[in-house]
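Below is one structure; the comments refer to it alone.
Entry: subunit A
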Amino acid sequence: ADTIKIGILHSLSGTMAISETSLKDVALMTIDEINAKGGVMGKKLEAVVVDPASNWPLFAEKARGLIAQDKVSVVFGCWTSVSRKSVLPVFKELNSLLFYPVQYEGEELEKNVFYTGAAPNQQAIPAVEYLMSKDGGGAKRFVLLGTDYVYPRTTNKILRAFLKSKGVKDSDIDEVYTPFGHSDYQTIVANIKKFAAGGKTAVISTINGDSNVPFYKELGNAGLKATDVPVVAFSVGEEELRGVDTKPLVGHLAAWNYFESIKNPVNAEFIKKWKAYAVAKKLPNAATVVTNDPMEATYVGIHMWAQAVEKAKSTDTDKVIAAMAGQTYKAPDGFTLTMDATNHHLHKPVFIGEIRPDGQFNVVWKTPGPVRANPWSPYIPGNEGKQKL
Partner candidate 1 sequence: MLQVEKINQYYGSSHTLRGVSLELEKGKCMALLGRNGVGKTTLLKCLMGVLPVSAGSVKLEGRDITKLAPHQRARAGIAYVPQGREIFARLTVEENLLMGLATHSGKKAHTIKGEVYELFPVLKEMLHRRGGDLSGGQQQQLAIARALLAEPKLIILDEPTEGIQPSIIKDIGNVIRLLRQRGDIAILLCEQYFDFAHELADQFMVLSRGEVVASGVQTVMNDPEVKRHLAV
Partner candidate 2 sequence: MTLNDARIAQQGLDTTHGAILYLEEISVVFDGFRALNKLSLDISVGELRCIIGPNGAGKTTMMDVITGKTRPTSGTAYFGQTMDLSRMSEHQIAHAGIGRKFQRPTVFEQHTVFENLELAMKLDKRVRPTLFARLSSEQRGKIDEILKLIRLNGSEQRLAGLLSHGQKQWLEIGMLLMQEPQLILLDEPVAGMSDAETARTAELLNELRGQHSIVVVEHDMAFVTEIAQQGVVTVLHEGSVLAQGRMEEVQADERVIEVYLGR
Partner candidate 3 sequence: MLRKLFLIACLCFARAGYAGIPPDMLAPLAGDDPDARVAAIAAIGALATDDATRLLTALQNGDVYTTPDGKLYIVTDDKAYNPATGAITAPPDGIDGIMINNRLRGAIEEALSALKMFSPDRAQRLAAVTELQKTATLAQAPLIEKALAREQDAEIRELLRLVAATANLQSPQAAKRKAAVEALADSSNANLRPALQAMLTSDADQNVRVAAAHTLQALDSRLARTEFVGNLFYGVSLGSVLLLAALGLAITFGLMGIINMAHGELLMIGAYTTYLCQLAFRRWAPDALDWYLAAALPAAFIVTALVGIVLERTVIRWLYGRPLETLLATWGISLILMQAVRTIFGAQNVEVANPAWMSGGVTVLGSLVLAYNRIAIIVFAALVVAGVWLILNKTRLGLFVRAVMQNRRMAGCVGVSTAKIDMMTFGLGSGIAGLGGVALSQLGNVGPDLGQGYIVDSFMVVVLGGVGQLAGTVIAALGLGEANKFLEPVAGAVLAKIAILVFIIIFIQKRPQGLFAMKGRSAE
């Protein structure tokens, strides 16, 4: 064929559409960008967009359809871990490629997947270290608050082990879970307040995007300020904050590998392109679009894949996998990111940002450079020596 087909597997309806829609758009933008420069191996890229509708079995069905019916060379997609788990067997069976752009809990390494989001050591651990530091407020007690699903559960398991290794007692850790879509945080905020009476406390939030607004609103109304009890979130980025009145949130934190507010020419260019694209394609609310970490991860992922195809001179899965190892790309986060030669994860810098009144983040801490991913967290027993495929 004279085009190379690329599958885009993000929910455009259902509960996850809130987060995933913009990933679809940024993927299309990136594909346009590559095509404008002549495509890959002289062929144009052609996006095949499907809507798995936030339904996990439908993810598997759609993945199979993309690979087997549409014959795509690669799929960019998924957000939740469960959707990824649901499509994995399909990618393995049909030996195809998935690029997964979201931070996740680790404990996984698949030949057919490239993980361009953060593993726990590229996000969660540094964030907690920061909270314990003098600049971060010197927290002694921790509330691990999350939505009840695997990503928060796993992350918290790792964090608990990590905190223990730092000498934090179990009685100084409170682990709380809420159901998906939970919207009444009165009791939980009251409990946090109670817990915080026992010493300098920080909240580590793995609350799923949807529940964050009610949580932060409650926090603000209960008079818990960032200076009293800082909250660091792993699933709240610029996109989520678009829907929030951020004034009461100022000072709360998020840890990511990218923020829109990072200043460097690559990022400026990225943001400019995205805004122009949003206006050109008449995306809803085009005037206020923002970029965020998973969007950057998608963008980087597609470019790296394109480079790998050029290098392999083929879209054949195994050849591309081989060519991916060690690929580098000058990313909007200001660093040249490298695809690890062995573990299919990107080396990524870590940033901690405080929420600003305008819904952007003010970077208050960052790693000196990209960090290699530890998908198998050393804080989980039995993971020693499991870093390679």
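How these were chosen: all candidates are chains of the complex that A comes from, given by their letters.
Simple rule for what comes next: contacts are C-beta pairs under 8 Å (C-beta built on N, C-alpha and C of every residue); 3 or more make two chains touch, one makes a residue touch a chain; residues count from 1.
Keep in mind it's a predicted model, so treat the numbers as computed, not measured.
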**OP:** Spot the contact partner of subunit A in this complex among 1, 2 or 3.
**Re:** 3
Subject >> subunit A residues touching candidate 3 - in the complex, by the definition given at the top >> reply: 12-15, 17-18, 20-22, 134-137, 148, 176-179, 181-184, 186-188, 190-191, 193-194, 197-199, 210, 213-214, 217-218, 220-223, 226-228, 230, 239-240, 242-245, 247-248, 251, 253, 283-285, 354, 356-357, 362, 364
